[in-house]
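Note that one protein chain is taken out, while the other chains of the complex remain in position.
Moving on, here comes subunit A:
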Amino acid sequence: MSLFGTTSGFGTSGTSMFGSTSTDNHNPMKDIEVTSSPDDSIGCLSFSPPTLPGNFLIAGSWANDVRCWEVQDSGQTIPKAQQMHTGPVLDVCWSDDGSKVFTASCDKTAKMWDLNSNQAIQIAQHDSPVKTIHWIKAPNYSCVMTGSWDKTLKFWDTRSSNPMMVLQLPERCYCADVIYPMAVVATAERGLIVYQLENQPSEFRRIESPLKHQHRCVAIFKDKQNKPTGFALGSIEGRVAIHYINPPNPAKDNFTFKCHRSNGTNTSAPQDIYAVNGIAFHPVHGTLATVGSDGRFSFWDKDARTKLKTSEQLDQPISACCFNHNGNIFAYASSYDWSKGHEFYNPQKKNYIFLRNAAEELKPRNKK
């Protein structure tokens, strides 16, 4: 399988006018830029599942659009198609067979986009913006799970306009992740609920939050047997909690670590603390990547409890991240995440999606 090759050759792929990057810092890591990136902040990224040959990237943005690119092994990105919502798109996900893309938007609906026919139909309705959307593939059922700010979690069979099931959340849904048979939803007011999806989705446990501030992102990780065993939860306070569902020794196994802060080791000066905007686990190595409002991404090894790498600082926050199905590509989006309010919003500023070769950098620190 051909690799991306060295990134230096592709620093200016596509858009040649960005060749001279002497003063601006939009791509300090010299990663590959995706062509025709969205015009407004990118809220979510998702790569195609392994069932689809090749790599396709979907990005939802605050410009109300969802775009699809084909990412070739050479690093070239080819825009393929685009769909629109009537409100900003907050989350996207793929179906397991790679034929459909599900998009969740602030227009309180979720749509199913059939890539072959390039048609999108509405499959879900909420009373408030839909914040998360995930595809669940169980042996005896398949459905779309949508979490919304209307404090409900709804499960949809895409053929019917009525939800298969509605579960009440204690508060607005802020983030969620699904790896069958486990689902985790983090809500406002530091709510945290784990669901088990076997047979039918049901609440498994409500967990007291290991973090002291607002939840921002969550990602499930798997154990050596490829079963979901815990999750990583990120907050606005530059901290990530690693939490196992049934650890042998909870006090020792669960921990939190600080990240995305400035002057990390110098404890006397006040730190700048940034929100963790996204967490993604490498599908093969089990190491994780975090992206934050400080415009950096970091790779971590949660088992060795060490940091593997931190990037240079980009000039914009990194708002979303994603690994492709085999972990060779790490995609991250550089766009304003509203972490400093409207004053720092510049509609003219370009938004980027970068692709990085992730095969080597995310290897765990200690080989077993």
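By definition in this document, a residue touches a chain if its C-beta (ideal position, glycine included) is under 8 Å from a C-beta of that chain, and two chains touch if they have at least 3 such contacts; residues count from 1.
FYI, contacts and distances are computed from a predicted model.
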Original post:
Missing chain's UniProt protein name, "5-demethoxyubiquinone hydroxylase, mitochondrial", "Nucleoporin NUP42", "Small ribosomal subunit protein uS2m" or "Alkyl transferase"?
Top reply: "Nucleoporin NUP42"
**OP:** Please pick, from A:27, A:48, A:61 or A:209, the residue that touches the omitted chain in the full complex.
**Re:** A:209
Original post:
Thinking of the whole complex, not just what is shown, which of A:85, A:172 or A:285 touches the missing chain?
Top reply: A:172
Subject >> Of A:67, A:85 or A:151, the residue in touch with the unshown chain >> reply: A:151
Original post:
If the hidden chain were put back, which of A:49, A:75 or A:129 would touch it?
Top reply: A:129
**OP:** Touching the hidden chain in the full complex, which residues of subunit A are there? Just list them.
**Re:** 43, 62, 87-88, 90, 106, 127-129, 131, 149-151, 170-172, 174, 188-191, 208-214, 216, 235-238, 251-252, 254-259, 261, 264-265, 267-268, 270-275, 300, 304-307, 337-342, 345
